[in-house]
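In this view, the complex is presented without one of its protein chains, the others remaining in place.
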Amino acid sequence: MLTVERYDTMAEAAGAIGERVHYLAGGTLLMRAVNYGYPGIDRVVRCREVPREIRTDTGGIRIGAGATMADLLASREVEFLHPVARLIGGPAIRNMATLGGNLFARSPYGDLAVTLLALDAQVIRAGGAAEPMESFLAARDRARGLVEAVIVPRVSAGEFRYAKVTRIKPKGVAMMCAAVWLRGAGRPSDPRIAWGNMGAGPLRAKAAERALNGASLDEHGIAPVLAACCDGLDPQDDELATAWYRREVAPVHLKRLLLGGRR
Amino acid sequence: MAIHKGRGFAAINYPIGMNLGGDPAQALVHSTPDGKFKVALAAIDLGQGMKSVTRQIAAEAIGVPVEDVYVDTADSDTGPHDMGSFASRGTHRVGNAVIRASAEARKQMLEAAAEELEVNATDLDTDGRGNIHVKGAPGRSITVAETATAAQFKQGRTLAGRGIFLIPLSDTDPDTGEMTPVTCFAHAALVIDVEVDDETGEVEVTEINSAYEVGRALNPRLVEQQLIGGAWMGVSHALYETTEPYYPDRSHAPVDFNRYLMPGPGQIVPHHIAVLERPAEDAPFGGKGPGEMCANPVLPAIANAVYNAVGVRCDRLPITPEKVLRGIRANGGAQPKGRR
Partner (left out) sequence: MARTPLTFTLNDAETALFVDEGANLIDVLRRGAGDLSPKQGCAQGNCGACTVLIDGELRLACLTLAETVEGRRIDTVAGLAGGPDLHPLQAAFMDGFAAQCGFCTSGMLMAARALLDRTPDPSRDEVIEAISGNLCRCTGYEPIVDAILDAAQRMRQGGRRAAQ
């Protein structure tokens, strides 16, 4: 029988999380599971204190885990994330879905987590411990406690590129998505590339990152990047596409993203 | 990399209703004491407009304002038997049953009015605005409401009608196999324009031009609505929808509407429709049914347009980007067929 527990502070709520005990944030993932009687939920934890502020902090911009997609879209601080948040769900979902929830969303969801992986964001847990997004995502299924915030570096619009490949307009789930942090206004310097739905979770394309380092952003310059763009990825067959198709078109979409044109 | 434009054509003759058992439909009509008429049907309106159209048909056949008719559908406890909503049969089959039931109710209504006016029922007519008058003498009249009240409380008479429409089952000629499976057809022809991306296999429908022949359009706005929405559904079936993406392998069945794909409001296709009206002889006031055939020809037209654009012949639905891309690869590249 499902029970709901209510806490005043993040610290208390974090202590309550455990096996078969889940935290309720925006509800877009958890309530769906509750509605369908998913057997892995015994208790739902609510917290009165919901960190959702977005503010400048040491090392970048601190975004409270409770910030919704609508909060991100209302903030000029994180304008570079708007192209990502805008394509998540419809308006109602964007009023509900939180950054914290997105970090735990399974494919085909979790576009924001892909973006934060590309941007080398830091995850701040309730209690203050910080961890790089990459190791956090790799271990998220075993994670305990609560995420309190994310710190994302401040990037200019020109050095971040994002593409969500979906067949449904204006809003569909991602067959795949790609986030690229070029880092720098000229030639990419130590760039990062992350893919969504090209594996079990958000994944970096590290061979392609190395090929992109210092490359000129033209057809010739990015050819080695495209050749390596699926190295280390593990796309699967699912409802939206086959692994074969994903591998075939990933370079196409990355090429269009890097060259800047839609097609 | 290129975007290839393609154009496809398809035409359809679509049979109205089924031949199985003659595909009967029934209707019951009765009046309230204040002269409103209720039509009881077990037939189901899923949004196609059958409730509106049968209401119009009943009003016309009884001779009363459409506002005075109420159609009660979809309850097989209270409505007489109906085969169902399929095969574009609603307007034709149910409409014909409603006409028959309404005719009987009208006959009783005129007889009740004749008794009140002390004339022959055959001398009476309705004005469609709630009055019954002596032909050629509009001044000698009685309202439908007064007639119904008199029938109920004075004459002890019902104003009611029963209707069934049944096309006799067509036998098959044992020598030739010849039979008459249906009595009327609706028709359509479509030209569909697409753009195909030869690097991703993505297909975008850019325009639909169509002509639909549906008999008399009993409710032109509903007809147009159904054609637009039905063609959208055709696009959706052609390019997106499947419950089993890797059939006959049954894995990866979509579990929600985010993964069971349908085009969204950002993919509205400009659709120009010409509605042609050739009333069918055995149809209620000539109306056939747009029904299924507003969607069906969209599928082959899109398949033909894709072939025209890149030379890939897809014979399995939906025509996914992957099928198109595999076809392009198998052909050694896009092979546009050009305009003829």
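By letter and in written order, the chains are A and B; residue numbering begins at 1 in each of them.
Throughout what follows, contacts are C-beta pairs under 8 Å (C-beta built on N, C-alpha and C of every residue); 3 or more make two chains touch, one makes a residue touch a chain.
Please read these numbers as outputs of a predicted model, since none were measured by experiment.
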| item | value |
| --- | --- |
| Residue of A:51, A:66, A:89 or A:251 in touch with the missing chain, whole complex considered | A:89 |
| Candidate in contact with the missing chain, chosen from B:221, B:250 or B:313 | B:221 |
| Residues belonging to subunit B that touch the chain removed from view | 46-49, 221-222, 224-226, 228-229, 231-233, 256-258, 262, 264-266, 268-269, 271 |
| Touching residues on subunit A - with respect to the absent chain | 1-4, 24, 26-28, 31-32, 34-36, 44, 46, 89-93, 95-96, 170-171 |
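Keep this in mind: only the chains that are shown with their structure count from here on.
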| item | value |
| --- | --- |
| Chain centre separation in whole Å, for subunit B relative to subunit A (CA means) | 46 |
| Partner subunit A, residues of subunit B touching it in the complex | 1, 3, 197, 199-202, 240, 245-246, 251-255, 258-267, 320-322, 325 |
| Sites on subunit A touched by subunit B in the complex | 108, 167-173, 237-242, 244-245, 248-249, 252-253, 263 |
